[in-house]
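For this view, one protein chain was removed and the others were kept in their places.
The first chain written gets the first letter, and so on, giving A, B, C and D; residue counts start at 1 in each chain.
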Amino acid sequence: MLLAAVGLNHYLLVGAALFCAGLVAVMSRRNAVAILIGIELMLNAANINLVAFDHFRAQIDGQPVIDGQLFVLFVLVIAAAEAAVALALILNVFDTRDRIDVDELDTLKG
Amino acid sequence: MSDATLQTLCFVVLAAPLLGFALQYTLGRRLAKGGDLLTIGAIGASLVCSLLIAYEALQGGAEFTKTFGPWTWLQVSETSTWTIGITLDGLTAVMLVVVTLVSFLVHVFSTAYMKGDPKYGLFFAWLQLFSFSMLVLVLANNLLHLFMGWELVGLCSYKLIGFWSEKPAPCNAARKAFITTRIGDLGMMLAICILGGAVGSFEFEAIFAAAARGDIAEPWLLLAGLGLFMAAAGKSAQLPLHVWLPDAMEGPTPVSALIHAATMVAAGVYLIGRMAPMLTPDVMVVIATVGAMTALVAGLIAMAQNDIKRVLAYSTVSQLGYMFLGLGVGAWHAGLFHLTTHAFFKALMFLGSGSVIHGCHHEQDMRKMGGLRKKMPITAWTFLIGVLAIAGVPWITSGFYSKDGILSGAYGVNPLLFWIGLGGAVLTAFYMMRLYVMTFEGEPRDAQVHDHAHESPKAMTVPLIVLAALTLIIGPLAWHTLMLAPPTGVEPAALWATLQSLEAEHHHAGTVMWMAIAAGIGGLLLGWLVFHTRREKLAALKAPLAPLENAFANKFWFDELYDAVLIRPAYALGRAFKVLDERVVDGLVNLVGRGGVTTGDVSGAHDRGVVDGLVRAIGHACQRLGGVFSALQSGRVRLYLSISVGALALALLLEHLL
Amino acid sequence: MDWTPIIPAAELTIGILAVIVVDLVGRGRHPWLTTGVALLALAGAAASAVLQPTLEVTDGAQTVLGVLQLDQFSVVFTVFCCVTGFVTILATVRGEAFKTPGGEFLVLILSAVLGMNLLAMSVDLVALYLAFELVSIPGYVLVAMRRADARSNEAGVKYVLFGAVSSAILLYGLSLLVGFAGGTSLAALGEAVAGGAVTTQPLWIVACVMVFAGFAFKVSAVPFHFWAPDVYAGAPASVAGFLAVASKAAGFIALIRVVGAVVGPAVPVAPDALTAFLPEGGALITIIGIAAILTMTVGNLAALRQTEIKRLLAWSSIAHAGYLLLLLTVWSEQAVAALLFYLIAYLFMNLAAFLLAGIVIRERGSGELSALRGFGRRNVGLSLAFAIVLFSLTGLPPFFGFAAKLQLFYVVFERGYVWLGVIGLVNGVISLYYYARVLSSLYFQDGESDAPVMRLSTFDAVFCTLLVVPILGLGLFWSGAWHWAQAVAEDLPLVMGVR
Amino acid sequence: MLTLTTLVFLPLVGMLLCAVLPSKHARVINIATSALVLVVAVLLWIRMDPDAAGYQFQEFAAWLPGVVSETGIQYYVGIDGIGMSLVLLTAFVSLTAAIASWNIEKQPKGYHMMFLLLLTGMLGVFVALDLFLFYVFWEVMLLPMYFLIGIWGGPRRQYASIKFFLYTLFGSVLLLAGVILVVLKTQSWSIPEVTEMARNAVAFGNTGGVLGDSALCLAAFIGMFIGFAVKVPMFPFHTWLPDAHVEAPTPVSMILAGVLLKMGGYGLIRIAYPFFPQAAVACGLVISILSVIAIVYGAFVAMAQTDFKRLIAYSSVSHMGFVTLGLAAMTAQGINGAMYMMLAHGTISAMLFMIVGVIYDRAHHREIAKFGGLAWVMPKYFILASLAFFFSLGLPGGSGFIAEIVTFVGAFAGPYRTLAIIALLGIVITAAYYLRTLQRVFLLDTPEVYKDKAKFPDVTGRELAVLVPLLVVTVYMGIVPSTAMDLYHGFIHETLVPLLEQASELGAK
Partner (left out) sequence: MSLAFLPDLSGLIPELIFYGLAAMTVLAAIGAAVAPKIVHAAFGLMAAFFGVAGLYAMLGADFVAFSQIIVYVGGILVLLVFGVLLTARTEASLGLERPLRRAFALTTGAVLFFVLAIAIDSTTFPAATEASEPLPTTSAIGHAFLDPEKMLIPFEVASVLLLAALIGAAYLARRRRSS
């Protein structure tokens, strides 16, 4: 049964697993870059969902369903932009402190 | 006299002392001789008018009743209009004369007695206001109006008792007097509330009519009556509210004569006399019983007092008790007549004691006196007349007539009350003789006091003589001529009617009269024997009687009792409430505030630090936990992320489980 | 093809390019020129948004350009964001951050405003997400704009990490919504919901929670608010104001659009009973309701102990987000009108507050409350403006904040949620405490007795006045603004497209 | 020109004048404006038709059209006897307080501006007939008060001012919640209109009241009641008062006690009771109990105070308890008494606070225990003080007496007789603490410190100018109570009492 038909849910489960893995990274990592890695995993989780939904939809007039794929392409762009800015910020902090341990970003408090 | 004239006279009676007060209070210091002539003139005018009114009342006889007004004062609801107005009847007329006459004499007496006092002028001003207030009280045709006079009287009493307010004792006495009478006033307020609500008006006529019609529900009528008596008991120093009067002797002696002997304390009696038609039989019983008990207890206490004024004070309390006894047993005439006669002879004795005190340079302790008769003959002789009167020496003194009337009344209603009254009469005669003997007879016990003693000036002796004369003549004269009219306009309550008939039956009935005479004379003789002739021989009796004497001398520990039961607890309660207010009521508010802030600390934990917030929240009790929580030190990205994501997961989990 | 809807966006884009070109050509030596260009672009965008001919179409027929939709609602928010950007640039020119903003700053502000403009018009999840990121990403950089300042950098990192995580969560939720809708447009989503088989699915709830989590970050709703105090405190005051006002407004626009699709058109006003307990309208509404209460309460309580003005305002803005979420909870046409109305009030109050804070920080070199001491005597005008703003934030008459709150709570009561309204009102009382602490510092605590009288520059004075006068003016005469907000909100059912 | 608008906004003109002219003129402007306000108020009073029912000098102006209802929020002012008597009180007490403000030296300009703004707020509350307008004035009054305590107050002024502000705002939002509910259900902002609706509801036996739901009415009433009770202030919402009073400067204490506390009572009479008569009837017992607690407990707490001003403050708590007691009785006499108590307390408490202020100015402390024998160094002061004390404890001849008696009679005629009897106790305690204070402050020996005539001069002319008019009015009101009572009884007799009676009949069914 396990090896039987691979359906939408299987892909969604993979996505969920990726998402949770990303969350674990986000929650447990002290290194800012490692947190970014977690974020990328979460984005990919969403992307798998989107592409999977496309695949499991009825085609009309023999045209491929690409709504989700288009979304994914934009997400790729956004992820890149986000990663660039985030890294720039992290490096900036690293520049002034020589550390990127997020637990030490604590000058801002009441 | 036409009604208009009478009305004018009433206004003059009222206006003269008020005007006197206003002028004296504002300008007194600048007037010649401190303004005493002005005030004497004012009260004199009042006196003259009062006499005219009294004459008119005499002409009118028992049916004489006049009402002026009522004028609308305030409308408190559409059905209830409160008025002011003046009532004139026999009772009022008598009271007017008593008040103005005694007041006039006291004014005269004070010009000498208060001479040299730095607040000489002020004293007269307050005497004026007092007279005014008392006259308001007496002339009122409604309860509210009466209550206003009543309260003003209280104020003046406060001011006059505490006249020498640099010293603590007069201050405390004044305060005690005011507050004690105010406790009594609660009863009056209660009565006012009940009657105001049920009748919608405070006019006596209306109240009596409503009471007779049964408009006022039975328990409330009873309560109103008791309330009125409570007020009367406060003002007239009846048990258990009598404690203020002896202390009030801290005031200048003329004040004691005017207020605490002749007039203000009589206001309670007047009130009960005035309101008699609405009092239910139950109330009457209470009044009679309290009166009798007071007569006896005060008499006992008076026996062991050594301060001349205090003896007189307790005697006053005791005599007031007689008056209530009289009213309570339905001897309405006798009770009020005793009020009148007592006013004169007690004023006489107070002024006499004032004369003694003046003559002895403000020495009040009888143990330091003795043999003063030779030094101050007029004072002594007039005082003796007073003593005889209060003891009820038959036929020649006024006290005989009034007291006899009361006792006969009591005899007909309740033998027990009669015997108590009779015992009181013996006591009265006895301690009065003790007072007289200790002061005026025998050997001088304190050479210094005796050597410097002197007879008082004319301004003091003349009032004494006048009062002594009145004491002698008023009884025989008035009893037959000045018939006090019973309250008009109402059918007397059933019991009231019975009582009246009883009184008529027993009036001057031989037995009672002779018993009263025997009590009076016996008491006097006993006193003479004990304190004059056989003093040394009786010293042997002193030891076994010591506990009794102790109880008398300590006034049955009423003051101590009140201090322990009422005053201290009240202050303690005040302090407790203060703490309650600051700690609990306000504390709760602050706690809410602080709780908010603390919650804020926790909810914004990363701002102040979870450690700080938590630690503060649990009251620094777990400071050591800081080490554990320091891992969660503030400002950390990951912590925030964990909380946020954790909350997200939790939300999903909850949604899922639900 | 009608290109009208993107005219403001095009103007902003041209503005961005122009700024870059001018900055490059002038080698950054003409800051006033670049600033002027940027301001011009914003003004132009606002003007053309207002003047768009569709506004004359009264039946609300909108021009749809693929993923965008033009309606009164989007126009209002475009203007709103342009004004905020305008004020932010001007405030920064004079603020404590930099004497003259560089070209990058202007580009970033313009990009963020462009993002907001598109966000306001998006009716497609792709465009929505993209615009959302276009608002966020420049924000990350703006916060860290003071490059040498460690606090600023730190704030930037916090912001970007938080933002990225939230955005990822949002995206995951959106991906599920796409799955349910079978397409990326909100109309498809609305149809799917109307189909009825969707809202009962377990994963639907997951999607709603996650989508809300993403937006909650943007509007700084509890428990996704943690970044806000740190970021506001680290950012220049003007940028903090921009984030608090424009960025938050953008979050609400997006929420309105999504809620509109998910929940459906405005639910008719509740019947007589005024004792409704839990909001109706499905999972999303319930979640928003809980978040609303939490947000306003936590925001207000946490603000109580703050000693730094920007942090205090940050918590205050969190609390205000709670009030606004309350309106989404009760979701009706009136509620949207009230939300719009409240946002307008919020715009004036918060921009003014951050502007004033900026002036104080510039003057005293510190944002601590204690730095405010003695200002009451040193500068009457500034203190008065501060007082008005703070009273208005508290919601006291006769200031605009009160009118906004009155309408807000009126709507909440109207829908029957009396208890929600009372919680909100009591929260207002709590907020008084910390606002009053600012006043207390300004007026009640004596500063250095010989401190000289401080003079505001004419620029600052005019600027403050322009922001504060509407607070008073609209506080006294707000019916016009309210009717206008109602008129705008009437377009709302059409926003939902299919229904 | 003789309109309510003139009356209300005159102080604002004065305030602008203060702002424009140099600060040395501020106090003169303040006094002049306050005097002018009093003159206008008196002229309006004279022109008022004593027999006309309803509100007079009404003015309408469109303000916020279309908000909620068609007409929307209006600028709608008008006045009846109740409002007029309180307006007169306000104008009068403010004038005396303005005179008492003469020697304010710290930031006089700001002070007098705030003072005048406060005056506008207070007058506005009493003439506003639109709920929104009422609420705006109600809150506007808070702001200057907050500053007056916070800037010109004593050492703990920050705490006191914020406490005052928070407390009253807490009350205000509950009031606001009630107002919103009312407006939501009636679609009217007009106070007379809603009152009329409430009357109709009761007349037609509609137990739902104006909100159409009796439970909701009860909730709204409780909210509004708490809102007003905070202002009164009623136990247990009174704890802001001692702090605020103690820290406030003397003239502000006078206003606070003399006028501000009256707004609570006014609100109850004008809004809470007429709008929700049935709920008022239902809450009668609780309100009575709280009032009695306030009277007795307030008196006890006052007795234990060591600070002169705190004592007076608690005496206000105790006396204002009569207001709610009278109201809760729901009889004509009771409400009459409550109203009269407000007027009487207005002048008497202002006088008392001035008296404390006089000695505080000289001694710079208020510890009762440290005083003594002041009567011998400051005789005139002693006379005024003892009169104020005695009038406050209900001596005939003063207005307090009438107020107490009428209230008691009214309370006794109402449903809660036993409570009224308990409240009588307060009278004795009141006498006790006043006399004790009188003795400890004024009588007995004078400590050496106070014998310095230069430092402890008798009351000055300015102080007399404050105290004597207050005294005169107190005495006048004590002797001729009908002046005030006839002025305001219309509303009570014709509107409020019938309404409440019908409501309680309805409730009994």
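Please note the rule applied: a contact is a pair of C-beta atoms (placed from the backbone, for glycine too) under 8 Å apart; a residue touches a chain by one contact, two chains touch by 3 or more.
Since the structure is predicted, the reported quantities are computational estimates derived from the model, not experimental observations.
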(request) Specify the shown partners of the omitted chain in the complete complex. (result) A, B, C
(message) Using the touch definition from the top, which of C:104, C:368 or C:490 touches the missing chain?
(response) C:104
(message) For chain A, which positions touch the chain that isn't shown here?
(response) 3-14, 16-25, 27-34, 36-38, 40-41, 44, 47-48, 51-59, 62-66, 69-70, 72-74, 76-85, 87-92, 94-95, 98-101, 103
(message) What does the interface between chain B and the hidden chain look like in terms of residue numbers?
(response) 631, 638, 642, 645-646, 648-649, 652-653, 656
(message) Take the complete complex as the reference. Which residues in chain C touch the chain that isn't displayed?
(response) 1, 6, 13, 16, 20, 65-68, 102, 104, 107-108, 111, 114-115, 118, 124, 126-127, 130-131, 133-134, 137-138, 140-141, 144, 147-148, 156, 179-183, 192, 195, 197-198, 201-206
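In the analysis below, only the chains that are shown with their structure count from here on.
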(message) Measuring centre to centre with CA averages, how many angstrom lie between chain A and chain C?
(response) 27
(request) Provide the C-alpha centroid distance between chain A and chain D, rounded to the nearest whole angstrom. (result) 65
(request) Would you please write down the residue numbers of chain A that are in contact with two or more other chains? (result) 26, 32, 35, 102, 105, 107-110
(request) Indicate the residues of chain C shared as contacts by at least two other chains. (result) 157-158, 161, 165, 169, 229-230, 305-306, 311, 433
(request) Would you tell me which residues of chain C are touching chain D in their complex? (result) 272-275, 376-377, 391, 394, 396-398, 402, 406, 409-410, 413-414, 418, 421-422, 425-426, 428-429, 432-433, 436-437, 439-440, 443-445, 477-479, 482-483
(request) Going by the contact rule at the top, pick out the chain A residues touching chain B in the complex. (result) 23, 26-30, 32, 35, 102-103, 105-110
(request) Could you pull out which chain C residues touch chain A in their complex? (result) 125-126, 129-130, 133, 137, 140-141, 144, 147, 150-151, 153-158, 160-161, 164-165, 167-169, 171-172, 174-176, 178-179, 182-184, 229-230, 233-234, 305-308, 311
